[in-house]
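Reviewing the structure listed below.
With one protein chain held back, the other chains of the complex are shown just where they sit.
We just call them A, B, C, D and E in the order they show up, numbering each chain from 1.
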Amino acid sequence: MTRPSKRAPDALRPVSLERAASRHAEGSCLVRFGETHVLCTASVAENVPPWLKGSGRGWVTAEYGMLPRATHDRTRREAAAGKQSGRTQEIQRLIGRSLRAVTNLAGLAEKQVLIDCDVLQADGGTRTASITGAWVALHDALAWMEARNMIKGNVLTDHVAAVSCGLYGGEPVLDLDYAEDSEADADANFVMTGQGGIVEVQGTAETDPFSQEQFDALMGLARGGIAELVELQKMTIG
Amino acid sequence: MTRPSKRAPDALRPVSLERAASRHAEGSCLVRFGETHVLCTASVAENVPPWLKGSGRGWVTAEYGMLPRATHDRTRREAAAGKQSGRTQEIQRLIGRSLRAVTNLAGLAEKQVLIDCDVLQADGGTRTASITGAWVALHDALAWMEARNMIKGNVLTDHVAAVSCGLYGGEPVLDLDYAEDSEADADANFVMTGQGGIVEVQGTAETDPFSQEQFDALMGLARGGIAELVELQKMTIG
Amino acid sequence: MTRPSKRAPDALRPVSLERAASRHAEGSCLVRFGETHVLCTASVAENVPPWLKGSGRGWVTAEYGMLPRATHDRTRREAAAGKQSGRTQEIQRLIGRSLRAVTNLAGLAEKQVLIDCDVLQADGGTRTASITGAWVALHDALAWMEARNMIKGNVLTDHVAAVSCGLYGGEPVLDLDYAEDSEADADANFVMTGQGGIVEVQGTAETDPFSQEQFDALMGLARGGIAELVELQKMTIG
Amino acid sequence: MTRPSKRAPDALRPVSLERAASRHAEGSCLVRFGETHVLCTASVAENVPPWLKGSGRGWVTAEYGMLPRATHDRTRREAAAGKQSGRTQEIQRLIGRSLRAVTNLAGLAEKQVLIDCDVLQADGGTRTASITGAWVALHDALAWMEARNMIKGNVLTDHVAAVSCGLYGGEPVLDLDYAEDSEADADANFVMTGQGGIVEVQGTAETDPFSQEQFDALMGLARGGIAELVELQKMTIG
Amino acid sequence: MTRPSKRAPDALRPVSLERAASRHAEGSCLVRFGETHVLCTASVAENVPPWLKGSGRGWVTAEYGMLPRATHDRTRREAAAGKQSGRTQEIQRLIGRSLRAVTNLAGLAEKQVLIDCDVLQADGGTRTASITGAWVALHDALAWMEARNMIKGNVLTDHVAAVSCGLYGGEPVLDLDYAEDSEADADANFVMTGQGGIVEVQGTAETDPFSQEQFDALMGLARGGIAELVELQKMTIG
Partner (left out) sequence: MTRPSKRAPDALRPVSLERAASRHAEGSCLVRFGETHVLCTASVAENVPPWLKGSGRGWVTAEYGMLPRATHDRTRREAAAGKQSGRTQEIQRLIGRSLRAVTNLAGLAEKQVLIDCDVLQADGGTRTASITGAWVALHDALAWMEARNMIKGNVLTDHVAAVSCGLYGGEPVLDLDYAEDSEADADANFVMTGQGGIVEVQGTAETDPFSQEQFDALMGLARGGIAELVELQKMTIG
């Protein structure tokens, strides 16, 4: 079996993380997983959601969007449609949960960091690229806050990164691009920490159900890919 | 460790599936997972979504809702709020995907079955109860169609059922109720077929990331619970 | 003339009021007018609407909904449509006004009771069943408040119940089911107290206008039917 | 008892009906019930709602609105709020039903007349003034259609007009203005035809329930007032 | 060249400004530019927008609407559509800016004046008529405030009025009605003060771009027309 992308089954696409990609945001990262490009910004806010007022705890949340022509065919602009799609809401909730899993909210002292992940160009894996890049933006925003004594250190407890895997032609492959994803029999997204802990697992059978062995193989591939992504995050902020 | 519910770690709550729970729907099922009660109806429609017109294929889709006082504290009515929450959209997309995974859409001949899962009372596990009960409603609606020669047989290719698992006090337990879910360290939902194939996996670390071993234990528990639920489905339609 | 339902012109359908139908609500009632089934819950809230803040007065309000397949053909889910229909708003305003007519709002002491009437199955007369069942839910919620010293007694000043009447085949009949309502020449809803006072009257000519005598006959039938419903309420809470 | 308006209990406010109040509409009427001023226009459309396509029948429907400062205190503009209130929807549904009660829809031949009732200034009774004026606008639009051979005669089968009554200081009075309505114990709106047939009755107890005798007295007053309004309609179109 | 309206190129339509056109508003003006009729009301509010709280400054803002049958063909009601069109929002923002340009907001002392411009009948130039009439309504509302010592004098610093110009048949003409506007090659709206200062200029080429000379000619016509409108305002309030 040859992947459309010619990559080895366990090969990531070329990945880059470009810090300080936005003039205004307290932290930002332009992440590229091959032809998938996402601009991640982290904005520091003085207020927390109502249910946290007086709790002493802070919050990290995320919003996700795609430019209308990020996709092969133009997608309707959500602002013009008047609402965010179910898919958009699923993804932004996932990004937020993933980042909170490595954030000590009690250390955020009733401050909030809002992450925006906006897909400039899409070629599969936008949610996993978003999480991986958003971590860099969050890291830099927390550093910005620390430099201003808004927080003390150790708010960020670990790295977090994400990658997709799938069964393509029956075989497990890592980091599907759009062409591969469209043909895959199964699609799974994994979010893990720098220590290798599992934060989120989302697996979906597209056509036929998959077996325990297949799922284990996907998770094994993901573990390797995420370790590479965490290394790249370390080099980026290093 | 003792679960708040006093159940053994691998014990489901008392589950019941009551067919023909609605006078009007072509198929229906009132499913109870303990104190979680969901009314599932299946409505046959002559039309398919626009993108399937002329394809010869049919469609199965789902909507989900909760009565405002299904929950411990009253939740705002989504119709009054003017939109469905992200959580609602995630769940109804999951129910639809799960049912389509065991439906031969080509056999549905440009007809559509719309599943409504409405939670009358909630005590944890509403999405897994919905999937388990919706399968019965779908089964009966397809039988209704077959009796009227709208479709030929074998549209439904297998059973599908779902259950949640979680780490409670560090230990894997099956089918969390609300009290257990609120205290759980991790929460995962599994959707599997009668043959044991995996359709959907959704795992989320609530506080600390979990390990591969913990995740495998959750999946093992789920496999046993889903086998019981499938047996109950068989008895219900038998 | 024979009614489709074979009932005598002045006969109600079999009516039942099932208290404590919801595990979570402070008061609740599952009301059945024949095949019309409505789950009524009453939720106690600590806050009142803004215009009552500081007034010392409380508030009772209602929301109404129908499950999509409560009806013969599936109705679009209002939460998915993004708004409540004009019909829904009319009905929920009517329920709220009817209950407030027998509530001493000054005795509610800046607390609020929110009534939810959700139609599980519809066969005509959903608004009158809702009012009749909602009174029981309200009664029990007020008892719950009194038991906790949130209010003193005598907040509920009387019973309130409702029934529809119509001209079917030219003849006045009580409590129309869906088949009768579809064929009726006129349709009227009456809301009255236990003392026989009139709270709301809504009469509509469907085809030809009706006369004063016809309207008086409808009201006479309603008076008898509502007296029966009030008796049933008394037995239910008794 | 003296009414704030000094009128006799059975006295209407000064009423005027000004035809052709709009340059563009096929029929129009500026109706004044004292200081309540409503501009009613009737617009002829070639299309009918989807459910009437191919039926040969036409349709009459209505929309209602209030200018934001028609009221004593400014009311939020519904277009800015993004939705019509429940009150607005109730009123526009009532206007449409009232007009359809005197229209032979089969004679409208798959044409539609859309009535717009916009309150320029409000002082109580806006819905009854709207119905009374809308009848003139509809009459003139139908005449316009007849002159162009779009319909044959006799589409309008009778007059229809409306008035409110209430209990003020315990006594039945006709045609309440805002000051009277605010203090009334009960409020009822009556819609009747030129022949005296009842089209709609809506009675609401504001504080205490009212008796059968009180309700009969209100209807008697309404009958007299509506007869006067019908006379005025006849003079207007004469 | 003859204009459809037979007017000289530099002739306004007959213009009238009718003060106190609303019983309830603190200031109001029914403005007529020929067959274009706009009811302008000014409502005084005790509150300012959030961003001005504590600033000591007040605010003037505007909303704009058209009755559905103000136009030749009926336009969909924005309240029913659930949102204001882009055109509506452009116009109401323009009205607000124009009035604020001649208001000393610091003198408004955290009070707000809300202007509503509602087009009862449209024949071109609704935004320019709105601005011209709204100034009168604002003037009278400020006088009302001054009489109650809510503000001190000199809040209104100058007159402001507006007119449209266009190229019709290649020739510059003043104050286009609908028939002229539909055929015009270019359309420009000018807002100027009593002193002749320019507040807003909006010019749009409908078909071919226009030249500097053409634009200058349009502005010259506008200057003359606005001077006439300001004279009329002076006579109206004088």
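Methods note: a residue touches a chain if its C-beta (ideal position, glycine included) is under 8 Å from a C-beta of that chain, and two chains touch if they have at least 3 such contacts.
All of these numbers come straight from a predicted model, not from anything done at the bench.
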Contact set of the excluded chain (shown chains only): A, E
Where the missing chain touches subunit E, by residue: 83, 86-87, 89-90, 92-93, 97, 101, 158, 188, 192-193, 195-205, 208-212, 215, 219
Touching residues on subunit A - with respect to the absent chain: 22-25, 28, 35, 39, 41, 43, 45, 63, 65, 67-74, 77-84, 88, 114, 116, 118, 120-121, 123
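We take it that only the chains that are shown with their structure count from here on.
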Interface sides of subunit B and subunit C: same vs different residues, half threshold: same
Inter-centroid spacing, subunit E versus subunit B (mean Cα positions, whole Å): 58
Mean-CA-position distance for subunit D and subunit C (Å): 27
Gap in Å, rounded to a whole number, between the CA centres of subunit C and subunit A: 50
Set of subunit E residues in contact with two or more other chains: 82-83
All pairs of touching chains, each written as two labels joined by a dash: A-B, B-C, C-D, D-E
